[in-house]
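Missing here: one protein chain of the complex. Every other protein chain is in place.
Up next is chain A:
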Amino acid sequence: MVDFARVQKELQECNRDFGVSGIKVIPKNEANLTQLLGTIPGPLGTPYEGGTFNIDINLPDGYPFEPPKMKFATKVWHPNISSQSGAICLDILKDQWSPALTLKTALLSVQALLSAPEPDDPQDAVVAQQYLREYQTYVGTARYWTEAFAKASSLNVEEKVQKLVEMGFPEALVRSALESVGGDENLALEKLCSG
């Protein structure tokens, strides 16, 4: 039986310091606390920067004595995360689980995994190959996937172009800059500013 008192506490605790960690866990459905949705921000300084990744969390009956089942709901390009299913290869979600870990600490570990891929122990062999052989391509693809899947859909490319044009850059230049940085608005702005 899932310890719902603990889950409730964890949710409160986690959402209380959302401002610091940027990590959020909400129940998908108020009546059922075993189906949760976690969100983590892409770590700064990585191709995932700026993205917001959704993670499906499913609490097994034995929680917290069994690890929560987590997988990415947002598509992500990472050697240890399946680009197809979103399955995560992380020891603490398997045999290294401990009941002293919480949903928040587990999500923090997933976030850390984003910034420190382990290509030697891959979940997605294709990504891992690319990471090892053509690192730049990997970075580009990862950034593009972040841009395409992990950013708020309300802010599409046209809006970004519009925004940058309003700042006084020529539209053609804006488009090429956005394309070259994989669609990241801030990086494009940097590129435009640096000429």
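FYI, a residue touches a chain if its C-beta (ideal position, glycine included) is under 8 Å from a C-beta of that chain, and two chains touch if they have at least 3 such contacts; residues count from 1.
Everything below uses one rule, namely that contacts and distances are computed from a predicted model.
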> Of the candidate names "Type II inositol 1,4,5-trisphosphate 5-phosphatase", "RING-type E3 ubiquitin transferase", "Transcription and mRNA export factor ENY2" or "Adenylyltransferase and sulfurtransferase MOCS3 homolog", which one corresponds to the UniProt protein name of the undepicted chain?
Replying inline: "RING-type E3 ubiquitin transferase"
> Looking at the whole complex, which of A:Q35, A:S85 or A:S98 touches the chain that is not displayed?
Replying inline: A:S98
> Of A:E66, A:D121, A:E159 or A:E190, which one is in contact with the hidden chain?
Replying inline: A:E66
>> By the contact criterion defined above, which parts of chain A meet the unshown chain? Give residue numbers in ascending order.
In response: 3, 5-6, 9-10, 13, 62, 64-67, 95-101
